[in-house]
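Comments concern the structure below.
Note that one protein chain is taken out, while the other chains of the complex remain in position.
Every chain is named by a letter (A, B and C) in the order it is written, and numbering of its residues begins at 1.
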Amino acid sequence: MRFSLSRRNFLKMLGFGSASTALSSCSSEPIDKIIPYLIPPEEAVPGIADWYATLCRECPSGCGLLAKIREGRPIKVEGNPHHPVNRGGLCMRGQASLQSLFNPDRIRTPMIKRESGDFQTISWKDAEKEILDILKTKIDQQKTGEIAVITPLIKGSLERLLKKWMDAFHIKNHLIYEPISYEDIKEANRIVFSKAEIPLYSIEKAEMILSFGADFLETWISPVEYSKAFGNMKRVDIKRQLIYIGQRMSLTAANADEWISLKPGTEKALILGLIHFILKEKLHSDLPFLELELIKGLVKDFSLDRVSSHTGVSQQTIERIGKEFSKANPGLALGGGIAVKGLYATDISVAVNLLNYICGNIGRTVRFGHEIGIGRVNPYRDMLRLIESIEQSRLKVLLLYNVNLMYNLPDSSGFQEAIKRIPHVISISQFMDDTAKEANLIIPSSMSFEEWGDYMPRKGVFGLQQPVIKPLFESRGFGDILLSLVRSIDEKQKGQIPWNNFHDYLKNSWKGIHKDLSPEIGFDHFWEGSLRRGGVFRAETDKEVKLSTKVSLDSKIDLKDKEDEKSSTLLLYPSIKYFDGRGANKPLLQEISDPLSKIAWDTYLEMNPETAVALKVVEGDFVSVESKDGRMELPVHIYEGIRKDVVAVPLGLGHIEYGRYAKQRGVNPINLLSKKTEEISGGVIWSPIFVKIERINKKKSLASTQGGRRQFGRGIAQALFFSIGKGILHLKTEKDIKKEIKEGKKRDMYKPHPYPEHKWGMVIDLNACIGCSACVAACYMENNIGIVGEREVIRGREMEWIRIEKYVENKGNGLDIRFVPMLCQHCENAPCEPVCPVYAAYHNPEGLNAQIYNRCVGTRYCSNNCPYKVRRFNWFSHSWPEPLNWQLNPDVTVREVGVMEKCTFCIQRIREKKEVAKEEGRRLRDGEIIPACAQTCPTEAIVFGDLKDPKSRVSKLWNSQRGYRVLEEINTKPSVVYLKKIKREI
Amino acid sequence: MKLFKKPLLIFLSGCVILFFGSGFLKSPYAPVQPIEFSHKIHAGNYELACLYCHSYANRSSYAGIPSVQRCMGCHKITAQNKPEVKKIHEYWNKKEPIPWVRVYKVPDFAYFTHRRHVNKGINCTTCHGEVEKMERIQKVSSLKMGWCVKCHKENQVSRDCITCHK
Amino acid sequence: MRYSKDITYGKVNTDILKILEKPGKIYYFLLFIVLSVLSVGVFAWVYQIYSGIGVAGITHPVAWGIYITNFVFWVGIAHSGTLISAILYLFRVSWRNSIYRSAEAMTVFAIMTAGLFPIIHLGRSWYFYYLVPYPSQTMLWPNFRSPLIWDVFAVTTYFIISFIFLYMGLLPDIAAVRDKAKGFKKKIYSLISLGWSGTDREWRHHSSAYLFLAAMATPLVVSVHSVVSWDFAMSIVPGWHSTIFAPYFVAGAIHSGLAMVLTLLIPLRKVFKLEEYITQKHFENLAKIIIFTGLIVAYSYATEFFIAWYSNNIYEQEIYKYRVIGDYALYFWIMVIFNTIVPLLFFFKKMRTSTVSLLIISILINIGMWFERLVIIVTSLAHEYIPFSWGLYRPTWVEIAILAGGFAFFALLFLLFVKVLPAVSISEIKEQIEPPRKGES
Partner (left out) sequence: MKRRASGVLGIFSHLDLVVKTIKRLKEEGHQDLRVSSPAPFHEIEEVLESRVSPVRFFALIGGILGALSGFALTIGTSISWPLITGGKPIISIPPFLIIVFELTILFGGVGTLIGVFLNARLPKISLDTTYDPRFSEDLFGVFVSCPKEKFHSIAEILKSSGAEEVRFEED
């Protein structure tokens, strides 16, 4: 049993393995072993957490992480506050990243495919020999052109090493593949500013944002970074607005002040219409005459009335937006979201550029010279070329590193057949995914947590990735694999590539960075500093750009292709949970319900209620969706936030392989895509896809965590409205607040209990909360919350301690979707406490509503009596298949079947910090204790602290003018105050 | 009626004896360890401080079991020829840790930190008994809730449940 | 009420002791059915404990379901037993004497059945003793502010008192059985008869004790179901949090209980030919009380809705709207019709007097009352304050099996009872018939 062996080695080195997390409520003496350190590592004290800075590699944005290590295991990751990309925040996927490290379905050893088609374990030596044999023969035959290497976006040292390595083997073809790329933006920038790169968008600075299908709060380029920025933007001035233009109300749109739905494929017309209007009204910032004329020429036939009739957006709206946007100083128009990556993707991005240009946003909110990493990705066109050359058998060896082409490329691309034609497919992969399954040779590569590395999400940001745990299995880092391969070919290479392992190489290449960044200090000092900080970060200066004289775009009003009219338009979008599909094998991401659909564990087709009525389908009915290139059957989810003539499907599920959690779950909509690429940029044509939808005779109940869709006037998610002229309406005055407090006192029957030392409280700013559910993920990881699986979620038994409640309102700006993070409110008059017959629920002297798990007998009375329904019951004992259980937090017990559990305000963190403060003989500092949810929140919507300390942030926010407490009228006196959302009234 | 009066009496008294008797009959838990390590010698005769081996007790929740390296620190030279010491050498050479058998275990749902207790100046013996007199380590305190609470009550320290329950 | 002249003391003994004779085929057949159903229930419970409470349909947010429904239902059943045996005794209602014994037995058995369900319902049944106040090593005691602890006390007290009361009444009759029995049986009976020999001293203390027990049982019975109702009324769940719950539940309890008495007595009377002792008159009287309790229940329903409407409390209103037209509307209408409309049939003398209609109606009422509890519990929990976490409850086979098991358990106890102890009071019937007199003097 290789695995158990490797585990024992691991324990040997890192000791205290048997700090068993199994709840043992039996009082009899447990015979278990204590395994002490053989050689105690320096500074590591068992029972005390160490934090190491590293990187998150779950998506190309490259956020910085701090990994919490206990007894040698990473048990939690948090955003690295020093890292300029995420600045301490972290998204749902980042939080779940430890589940890819400890995933039970990782490839554990090198494997080779037998004739029979099944894989057989082989030793590393043999595996390397296999590869070398193939490469050597190619070299000997001078046919290294027949070799191609495909990797995901790798930057920094690894990339440089790969280059060297390929030279060593005379390999030319290297493709960088990312399923979701932005070649259209890049291309547009080349056209407009003759600068082929993806710029940096300063969302904080923008006074008004126009987003054309750019879901920058979910998946667009660098979601955490932009969410953070968005939060700050709102904080700077509550009245700053975001307007979202697209067919579907995405999470970003749901957080916008206004969602403008326009006919599919008419974005370009709208943007040009806006430009036309702005120029006509002379609202533009001053431009040289020639440029003005040039642009005028491009937009001449986009008069208001035509555009309006073509896009279905009213003239007033266009005028209003035009006026306000040009007034905004600066504004920011965003494009290039998947929703607009269609036949005219590049044109749209060009138009967006022009719009930004004439309003003088270039160089202010759109900043060049930062070379965002994702710009390096090869477009879809190149992949198609590759496939072509396979078909013409000009390609014999395919070396794949962590790319899941079988899944991410549409069937229409022909790759699925092509790959079978290749004699040698070598897959260096972490998981047995759809692609690895097709390989002849599988090499297990380490997770980012196990290997050295660095990553440059953009210029000036050198993220350093240090391993936080020894490889769990017989996996190796990609760099190490490359090095050892090179080492074992003939001597003269050795001169060029003298390093024994990637760590040495990395250090060496950082000598270079050291030289041009801070030569004044010694390297070791620099190196250690970088390790501690998680990298070196330097503010890059922007590069000036000017309008190219050769700006051009297809400036006819494009009418959507002549498809037969009864077909509707399909919109694909990357799921905030699974991104492009790589999240699907993490049980946590499957379990958390999507912020908008509130559905977990499945793919669904989003459909407008009216369309559904027309099709005679209801929630959960299956329909068949058929495009020119593919057909699939999936259940329907009714969603008001989508146009009648449009349906949408999230990406991410429908894997053939990829581990127990992803395997055979949901459908993969990518297979509906066509082989056609967008002419100019060569990107995938994501939309519009014209599909026929037919009802089929099959239904299922979707794993929805939502009961009622509306608030029925219960004021759970409250909002205020502002209008440009009048400012915010119905804002509380100081007098009202005083009055409230006074009346609050009157309502009590008994005199309030004293809180001698602390009184913990929380404030949640709904204006900042974007519903991204990162807090939910963080809570799961911090508190060992059980994953119950689809069947139980359907029965309403999900265990989430904090949930994002979604409510649909039809006030003010048409459809209005609101999010409320709902967690235990730690009421002062908690209804759950007195009904517990055994004191398992009680109120502690610091205002916490405590739950003592091993005292609980499971009457479930407290749950009935909790008006907020935040108590969760363990209907079964949950299991974490080895090694997932290694992630469990030793400071939090694992709850047994039949026990009630709930949010504790992360009592273990409070306890820890209090202990530290005691040891150091000082008082607790404000902000020292941060619960997992507050810590990870990308928009810093959650503030936690001590209400007894009048100077604490939370006390200051406590009596805010926007403050309210949910269900105030039943006088439970919650310790959580929500700040009302603020929306633009139109 | 008379007949089954005596048997009944005997039976009842039997139950009573068993019930109370069991308390006294029960001997303290002292499992056989892979190495017959004697605290008597180390802590007793040589008067080694507890913290010398259990070095985390004042820094962490765990007191910590000495690493093999720590053992070898002395036993490379001292008492090499002793059979039990030889065993240490074996482990050291095999590069394997010594699988000691746990004697004191706080259940997973309870949080206990040595750091606070040690730094508050509570003697190790208060809970672990007179270890320096024990040939083989034995469990002297039940570690049951009542046992904890009693002490907390006497010293007027927090009896708030979540101080110890996690 | 008077019995026919030809009933003498001797006849009473012989007639009633006849019940205890060796049972016939039907009896064994019934016993077999009951036992098999019971074993299914037991299996279900074992399965539930083995694999976790999750195998039941209860879920979030409806964390209480059939188990608690059964608990309330059975406690309710118990009540009318005490009503007949104790309250009617205090009022010196003569016709109670011939039916009170089986009613009281029903009480005791119903409590025993009810007592099971809270334990079955627990997430960790094996820790049920945490609810019992005893000096444990943890130095921690139960929370006496919790209605569930009130339940523990109320139900145990109710059981003990009812049992004592039943036993008191039984003493002279057990003696009577003893005097007829032979061999081993005689030993047992003389043991449990405690050597009762009907002397003046025994009778004197006995009857005074009997009176006091009746006097104590009367407030107790009211308190017990009030406490049970407070499990709901003390919470803040809309649809539960209501001041009328205590009287409403007590009335409902007696309503269902009387129905259950009928359901038991009618077959009993038929099988053991007790027409002379349990007469149509008894049934008619019971039927009349049922009309009354039925009306009270109807009134309570009306009041609930009125309060919900008049309070103008959106949460309350939502709940009651939901009950009438929501997912559980069917249950609601079963409850309304069976509990309030059907009993009104007893206004017709025919309905009161024909055993068939009596039996059918009483069974319908039992069903109705069971659903009343289900509706109250489930609908309220399903639509609480936070719309986002509204949910549904679908019972699973486990719950159904245990439900059936509960009925089987009760039936089993009753079956055994009628064959082991006099199901009709001998001595108290004698009190009702003319004692033998020479008449000269």
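In the analysis below, a contact is a pair of C-beta atoms (placed from the backbone, for glycine too) under 8 Å apart; a residue touches a chain by one contact, two chains touch by 3 or more.
Only a predicted model underlies this, so the values are computations on that prediction, with no experimental measurement involved.
*Asks:* If I consider the whole complex, including the chain that's not displayed, which of C:80, C:107 or C:143 touches that chain?
*Replies:* Of the listed residues, the one touching the omitted chain is C:143.
*Asks:* Identify the residue among C:197, C:243 or C:311 that touches the chain left out of the display.
*Replies:* C:197
*Asks:* Please identify which residue in A:325, A:661, A:842 or A:905 touches the non-displayed chain.
*Replies:* Of all options in A:325, A:661, A:842 or A:905, contact with the hidden chain holds for A:842.
*Asks:* For the chain that's not shown, point to the residue among C:37, C:154 or C:319 touching it.
*Replies:* C:154
*Asks:* For chain C, which residues touch the unseen chain?
*Replies:* Missing-chain contacts on chain C: residues 8-10, 13, 133, 139-145, 149-150, 153-154, 156-157, 160-161, 164-165, 168, 172, 175-176, 178-180, 190, 194-209, 212-213, 216, 219-220, 223, 227, 427-428, 430-431, 435-439, 441.
*Asks:* Of the residues in chain A, which ones touch the absent chain?
*Replies:* Residues of chain A in touch with the missing chain: 748, 750, 752-753, 828-836, 839, 841-843, 973.
Just so it is clear, only the chains that are shown with their structure count from here on.
*Asks:* Chains as vertices, touching pairs as edges: which of line, ring, star, complete or other describes this one?
*Replies:* If you draw each chain as a dot and join those that touch, every dot ends up joined to every other.
*Asks:* Relative to chain C, which chain's C-alpha centre is the most remote?
*Replies:* The most remote chain is A.
*Asks:* Any idea which two chains share the most contacting C-beta pairs?
*Replies:* Max contact pairs: A-C.
*Asks:* I'd like the Å distance between the centres of chain B and chain C, where a centre is the mean of that chain's Cα atoms.
*Replies:* 54
*Asks:* If you average the CA atoms of chain A and of chain B, how many Å lie between those two points?
*Replies:* Centre-to-centre distance between chain A and chain B: 48 Å.
*Asks:* Residues touching two or more other chains, restricted to chain A: which are they?
*Replies:* Residues 839, 855 of chain A each touch two or more of the other chains.
*Asks:* When you check chain C against every other chain, which residues touch at least two of them?
*Replies:* Correct list: 140.
*Asks:* What residues of chain C sit close enough to touch chain B in their complex?
*Replies:* 136-140
*Asks:* Would you tell me which residues of chain C are touching chain A in their complex?
*Replies:* So the residues of chain C touching chain A come out as 51-54, 57-61, 63-64, 118, 121-125, 127-128, 130-131, 140, 142-143, 145-149, 152, 231, 234-237, 314-315, 318, 381, 384-392.
*Asks:* Could you list, by residue number, the parts of chain B that touch chain A in their complex?
*Replies:* Chain B reaches chain A through residues 29, 31, 56, 59-62, 64-70, 95-102, 105, 107-109, 111, 113, 115-116, 119, 139, 144, 160-163, 165-166.
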